[in-house]
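Take a look at the following structure, please.
Omission of a single protein chain aside, the complex is shown with its protein chains in their original locations.
Moving on to chain A:
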């Protein structure tokens, strides 16, 4: 069976940063593989190692720069990758769920996988919606916030999963394949890419595609969402800060804690 993993290069903001209009200047951003996608890649690679998946394909929507991140997925064991980018996507601060769905739907149709794994959410835009939206567009079954997958069940055509609900409760659910699972952290322990893996990844294919290659035009990815403002959130509480270096700050905190009866045996 074939497993497709959607991966996203996400930007993290440095401790000190500046906002210019509705975006943060490149110099304050660090790019990395989205945390939740890392777990999705690991789950796919484990299915491959168990002999259940014959092929693992990583797909991303992102500019050429994103290839660095996609190589991480390849270094960890994905067989090949597809990267979609287009001039029509270039200027957009925020790609909405509908646009991502339209693009990924075409890729899934081309690749025809039995299982699609995606992260629960992306750490930068935080929509938490693409996997389920994609499943619905494809007519696939789905499960969101999956923190356990019974690998053997996948072979039988019904995926037995656990969904992590709130408050330490898990839901046990069986879903029919083909399906999209949105993967929650903690489902496995993502591996580090080995040096050998990193070397091999250099030779693996990352196929660049445009909207046209997928049979889409710019109208298909027209954004209904526009960022109109970006700002640092106002703090709700006025915290008292202890200053003067670690020792001095620790001493002030110790006084506070003792006042509150902490540490008084």
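As a working rule, contacts are C-beta pairs under 8 Å (C-beta built on N, C-alpha and C of every residue); 3 or more make two chains touch, one makes a residue touch a chain; residues count from 1.
The criterion applied here is as follows: contacts and distances are computed from a predicted model.
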item	value
UniProt protein name of the chain not shown, from "Electron transfer flavoprotein subunit alpha/FixB family protein", "Tungsten-containing formylmethanofuran dehydrogenase 2 subunit C", "NAD(P)/FAD-dependent oxidoreductase" or "Monovalent cation/proton antiporter, MnhG/PhaG subunit"	"Electron transfer flavoprotein subunit alpha/FixB family protein"
Residue, one of A:135, A:193 or A:221, that touches the chain absent here	A:135
Which residue of A:50, A:207 or A:250 touches the chain not shown here	A:250
Chain A residues that touch the omitted chain in the full complex	11-13, 15-17, 19, 22, 24, 94, 96-98, 101, 120, 123-133, 135-137, 141-145, 160, 162-176, 182, 185-186, 189, 224-233, 235-237, 239-242, 245-247, 249-251, 253-254, 256-257, 260-263, 265
